[in-house]
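Now for subunit A:
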Amino acid sequence: MSKFEQALADKDFVLTVELDPPRGVALAPLLELAGRLAPRVDALVVSDNRGAMPRLSALAAATRLAAQGAEVVLTLTCRDMNRLALTSQMLAAGAAGIGNLLLVSGDYVSLGDHPGAKPVYDLDSVQALGLAVTLASGRDLAGQELDGAPSFCLGAAVAAQSDPLPPQLIKLKKKAQAGARFIVTQPLNGLEELQGFCRQTATLGVKVLAGLEVADPGQRQGVVGLLREIRGSGLVAGAHLSMPAAQDDLPALLDACGL
Partner candidate 1 sequence: MAERYDPKVLALICTYCTYTAADMAGSMRLQYPSGVRVVKLLCTGKVDVLYLLEAFRAGADAVMVSGCEIGDCHFLEGNLRAKERVAHAKELIAEAGLDPGRLEMFHIGASDAPKWAEAVRQMTRRAQELGPNPRGRQKAQPLAAEARP
Partner candidate 2 sequence: MKSPNRHGVFLCQGGHGGQESLDFKRLRWTAEAQGVPVFEVTQACAQEGAAAVARLAAEGGLDAFILGACPLAGPGGPLAGELWRAGLKPEMVQHLDLCQKPLGQTGQCLVMDGGALALDQALVVQAARFQPESREMEVSRRVLVLGSGLLALKAAQGFLLGGYKVLLITPGRRLAPPEPLLGLEAKLEATALARELEASERLEVVPRGELLRLAGSAGDFTVTVLDRQRRRWTRRVGAVLVTQGPATRLNSGETGLEPGPRVVSLAELLLWLSSPEHFRKKLPAQGQPRVGLAVGLGQEASPLSLRVACLAARGLVGELGAEVTLFTGQAKMASPDLEELTQEVRGLGVVFVKFDNHRPQASPRPDGVGLRYFEEILGRELSQDLDLVAVDEVPGPDQAWRGLARVLGLNVARDGSLQPDQVNALPTASARAGVFLLGPASGAWDLPAALDQVGQALAGARALLGQGKARVEEGRVRVDRRRCAICLTCVRVCPRQAMDRRDRRPAANPLACTACGTCASECPMEAIQIAGQDDQRFAREIGAAVSKSPSGLLAAPEREMLVFACANSAGPALAAARLAGRPWPSGVRLVRVPCAGKVDPAYVLWAFQQGLDGVLVLGCYEDACHSLTGGTWAAYRAGHLSRLLTEAGCDPRRLISSGVAPNMHAQVMDMVEQARQRVEDLGANPLKTQARVRDFLSRFTVRIDETYAIAG
Partner candidate 3 sequence: MIVAQRKDFEQIKAAAADFRKVLVVGCGTCVAVCLTGGEKEAGILAAQLDLASQIKGEEKSFAVACVERQCDLEFLDELAETVLDHDALLSLACGAGIQLLAERYPRVPVLAGVDTTFIGINRDVGLWEERCRACRSCLLTTTGGICPVSLCPKGMLNGPCGGTRQGKCETDPERDCAWSLIYERLAGLDRLENLSAIVAPRDHGARGQPGRQVHPAYLRRYSAHE
């Protein structure tokens, strides 16, 4: 059981932050930032070409972070990899001691900066979870026995504020069935979104992490307040913070939240 999974089980409120690998080879600043964040959160979530914009490989970054002792959640998207590539990435993650995966479909390529790229989507996120579970059972999708099986705490994403919500819930149920232990919501705007959502997901047996994003500095205070509200509401198992435009300020955000 990974440290993060342990935390999900034990703690009332877990905290994760999202880190983007660099757009280039300069990994040192990320390692330094991670070194400062790691002691203050339960896991660092390494994003995978977030927003359909290519960056240094999430696996490579996560491997380095794990090597320096951080608890890492590796994000893998179905957009960029077929089942072969996903398999090898998951095995590599397992070998690197990364015990947590966040498996997502991924934003469509046309939303990123390479709109002409060929989207893969060989598997969808439910099927990707199935793949990870299969690997953990010691076999690949072809049924071949693995030389050493990885072990993962699996997570998936959900749009809690989606409209209509029921189709999301149907899929969320499948994700839970397929092996997801925790769910990260897309960035929330207010507590109400979460209340409606949580009423309907209480029986699924997955831990929900509320996604909170500071898209620009002006939103910072609002996010701080929302986090406090969410934490106080007891609705969810934790929160997932991201500052895509300025992740170097994440320590300061944690300061502001008093975490």
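Here is how the candidates were picked: all candidates are chains of the complex that A comes from, given by their letters.
Convention: a contact is a pair of C-beta atoms (placed from the backbone, for glycine too) under 8 Å apart; a residue touches a chain by one contact, two chains touch by 3 or more; residues count from 1.
None of the values given here were measured: they were computed from a predicted structure.
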Of the listed candidates 1, 2 or 3, the one touching subunit A in this complex: 3
Contact set on subunit A toward candidate 3 in their complex: 78-79, 83, 104-105, 107-108, 110-111, 119, 121-127, 130, 141, 157-159, 162-164, 166-168, 170-171, 173-174, 177-178, 186
